[in-house]
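Please read the structure below before turning to the comments.
Note that one protein chain of the assembly has been removed; the remaining protein chains are unaltered in position.
== chain A ==
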Amino acid sequence: MKVGLFIPCYIDAIYPEAGIATLELLERFGVEIVYPLNQTCCGQPMANEGDQQHSAAAEQLFVNNFREFDYIVGPAGSCVKHVKYHLDAIPQDPDVLHVRERTYELVEFLHDILKVEAFPWAYFRYKVGLHNSCSSIRGLGIARSSEIMGTPFNKSAKLLQMVEGLELVPMDRPDECCGFGGTFCVTDEAVSASMGIDKVHDYLRHDAEFVVSPDMSCLMHQQGIARKAGIHLKFLHIAQVLNGGPF
């Protein structure tokens, strides 16, 4: 199994430790993993604005970088959701379709493809608030969203519960959007910030010490909110917890 590692641009520049943890974690499971050096962005920021014209080149580059792999794995729900469901600014040739079908978010890859059952190296003795991003839940289905009736499931929670010492805290609005929303967070700053503040206070009400998410972009926004408000919460990508670092 040859796996291409998709590291979104903001993880590359701001949260490299999330990328490092992802790579180390997959290598621990014996996955042959390659990071294509020419990757930039999947095109999501432009496509989310509705700007197909300017997302096309980024999308084509993404496909060129990853078409040779059996699987493409990225530690970012919203970027993976874009690739899987919205990478449509370019003609849908067989390479594009292959890439779209074979791209997985890290949690679903660990849970559905590798069928991981333990992280014996991981130890995390803290109270954790889990933030499954909207893209991960309602886009990729890594958890059943609260709107849908039926037996609940939550793949991120299931993986985190395998980590020794880790305690997941409940939340009042577990899958309410935190207000990041890509460019929304700047074009609709007031509403976005209000949503973020409410989200951060939900963690606080339940004594969370860490916030853990498969989507670092939401956490970038939440972390910014918490810091500005002088709230001491720590934010980590789920790969860092499952891999036991780097922190």
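Assorted remarks:
By definition in this document, a residue touches a chain if its C-beta (ideal position, glycine included) is under 8 Å from a C-beta of that chain, and two chains touch if they have at least 3 such contacts; residues count from 1.
Definition applied: contacts and distances are computed from a predicted model.
Here one chain is missing from view; checked against "Putative surface protein with fasciclin (FAS1) repeats", "Maltose/maltodextrin transport system permease protein MalG", "Aldehyde dehydrogenase small subunit" or "Lactate utilization protein", UniProt names that protein "Lactate utilization protein". Looking at A:Gly4, A:Gly139, A:Pro214 or A:Gly244, the residue that reaches the missing chain in the full complex is A:Gly139.
Although one chain is hidden here, its contacts on chain A can still be listed: residues 7, 9-17, 19-20, 23, 35, 37-41, 43, 45-46, 48-58, 61, 86, 134, 137-139, 145-150, 173, 175-177, 179-198, 220-221, 223-225, 227-228.
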